[in-house]
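Right, subunit A next:
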Amino acid sequence: MSGFPVLTTILLAPVAAAVIMTFIPREEGKLIKCVAAVGTFVSMALSLYVYFSYDTALGGLQFAEKIPWIKDLGVSWFLAVDGISLPMLLLTNLIGFSAVFASWNVDNRPREFFILLCLLITGVMGTFVAHDLFIFLLFYEVVVIPIYILVIIWGSSKRVSKEYAGMKLTIYLLIGSAFLLVGIIAFFVKSAGILGGPDMSFTALAEAGKQLSAFDQTWLFALMLFGFGSLVSMWPFHSWSPDGYAGAPTAVSMIHAGVLKKIGGYGLVKIALYFLPLGAKFWAPYMAVLGVAGVTYAAFAALAQKDLKYIVGYSSVSHMGYVMLAIGSFNVIGINGAVANMFAHGVMAALFFSTIGFIYEKTHTRWIPDLGGLARQTPRLAVAFMLAALASLGLPGLISFIPEFTIFIAAFKVYGGLAVIGIAGIILTALYALRAGANTLFGPPREDYDHLKDIRGPEMVPLVVLGTALVAGGILPSLLFDMVNSGAVPLMTHVENVLKIGGVM
Partner candidate 1 sequence: MMAFLNSISWVAVAFHTLAAVVVISALLVVLVRNIVHAVLWLAVCFIALAGVFLTLDADFIALVQILVYAGAVCIMVVFGIMLIRRGNMGESNQFNRQVFAGGGVAVLVTLLSGVLSFRIRYAGSPPDVPENTVDQIATLLLSKYVIPFEVAALLLLVALVGAIFLAKEVKADADS
Partner candidate 2 sequence: MVEFAMHNAWLVPLLPALSFVIIVFLTKPWKRLSALVCVAGMVLSCVIATLAAYGVFTNHEFTEKPLVYAVRWFSMAGLNIDVGVQLDPVSAMMMFMVTLVGSLIFIYATGYMEGDPGYSVFFSYLSLFAASMLLLVISSNLLQMFVAWELVGLCSYLLIGFYSHKISAREAAKKAFITCRVADFGLLLGLLSLQIVFGTLNLTELAEKISNFGQYTSMGILTLITVLVFLGPIGKSGQFPLHVWLPDAMEGPTPVSALIHAATMVVAGVYLVGRTMFLFTEVPSAMELVAVTGGFTALFAASIAITQREIKRILAYSTVSQIGYMMLALGLGSLTASMFHLWTHAFFKALMFLCAGSVLHALHHKADVWEMGGLIKKMPITGWTFVVGGLAIAGIPPFAGFWSKDEILLAAFDTGHYVLFTMAALTAFMTAFYMWRMIFLALFGDEKPENHPHESPWNMTLPLIGLAVLSAVGGLVGTPWAPFWQEWIFFGHPHHAEPNYLIMIGSVVLAAAGIYLAYTLYCADKTKARAHALKERYKFFWTLSYNKYYIDEIYLWFNHTFIDGAARLFYLFDIYVVDGIIVNGIAAITRLSGEGLRVTQTGRLQNYALVFFLGVLAVAVVLAFTGPSVAAGLTGGVK
Partner candidate 3 sequence: MLTLSVSLHHYLILAAVLFGIGLFGVLTKRNAVAVLICVELMLNAININLLAFNKYITPGDFIGQIFAIFVITVAAAEVGVGLAIIIAIYRNKLSVNLDEFDWLKW
């Protein structure tokens, strides 16, 4: 497999689908959707192959591809995966594939929609497989534009208009990336001085980071924390998340909550922490505090919601609080938990949003007081909803329990009482998740919804794909953790080495 550029192929498959779609007449909606499905399926199949043929015992970077690109800046087309990026890549593909089917009923300009969707998926994947900072940023910026267009054209207005939502989402992403860019460029300039020449590859930059003074690391990390933190909806930079998801079309909510948000967490681990261990050490307690604040605050806010998408929006803020808490606990178990929880939350949030999307499509409302008793009329939809809700409240046997448990172990060990407040979030989560489920699915069925058709055919794909992932990850957590651990251990070893040296300097 050494010769075949499998990662590039994974990246290019949706792009190829997008290119093909441009040549299909706009009337051929079905064909367009099929092409999109095939493109994302190829990516998903290949990433599954990569996931299961990755040698976790060996660890490190595998499936690497490196082609020098811009010599003066030390940029190269450097793609590689390790135990941290591979779960994210797989997650992107699972969700991307499901998202195509979740938007199977899009009839308004389907061609443009699916082209943008494919580009969006590619952009997100790119950030995860890039092992070169420049490529990472490039893909990161690629992501922003389709999101904006998708939201303002195909979105829906409720509490806020879709234009407001799209604007908020995009501007937040851009503000975050602006700070990030400053941090990254400053770091790059300093690293070029240390390395004696520009080199954008993660490995080289991490080496350079070793020799950076604690002061530099601290302020650089602060910039990155702000950038990645607002992307991962760290409290108090979270308010784009509920509004954005509420405004966005189903597929975008799925991808955004499912994976795009995870770029923030991924970046914090794989870039900020990896490059700037001393800075991370300094900021870790603050991250933990913000994480706990996010968990509790967003869980309470979710409890007060009546719009399904807002509930999930706040819930994802709350779950990302756990990720922040995990990173803040600054040990290898925490990093394991953070990455695994991002995967778990991705699957769960995507299933949630796809289900809500279908409910909205069929009943034309997301307003909980207008819903009720759907379990009778649309049982399969109810199963999907309950699966997602139960995963959200961390039910054992579904994917999110073990990651949360891991995070709790890591955080409880380090922060004690603070962690307890965070862990108390599981009660609130159960409250709002079950309340939403109960009021939407159970209770007396409403006559106006008697004619509703349950999900079937292509609409089942998100439930099947994501539901399988939910259950498989819950019953066999080692599928996920062997992989994550093989990435987290070398990372934290590096970090601890730097901390030792840093102590001397």
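The candidates came about this way: all candidates are chains of the complex that A comes from, given by their letters.
Everything below uses one rule, namely that a residue touches a chain if its C-beta (ideal position, glycine included) is under 8 Å from a C-beta of that chain, and two chains touch if they have at least 3 such contacts; residues count from 1.
Remember, it's a predicted structure, so these values are computed and weren't measured experimentally.
As listed, 1, 2 or 3 are all part of this complex, and the one touching subunit A is 2.
Residues 168, 171, 236, 238-240, 243, 297, 300-305, 331-333, 336, 373, 375-376, 390, 393, 395-397, 401-402, 405-406, 408-409, 412-413, 420, 423-424, 426-428, 430-431, 434-435, 438, 441-445, 477-478, 481-482, 484-485, 488-489, 492 of subunit A are the ones touching candidate 2 in the complex.
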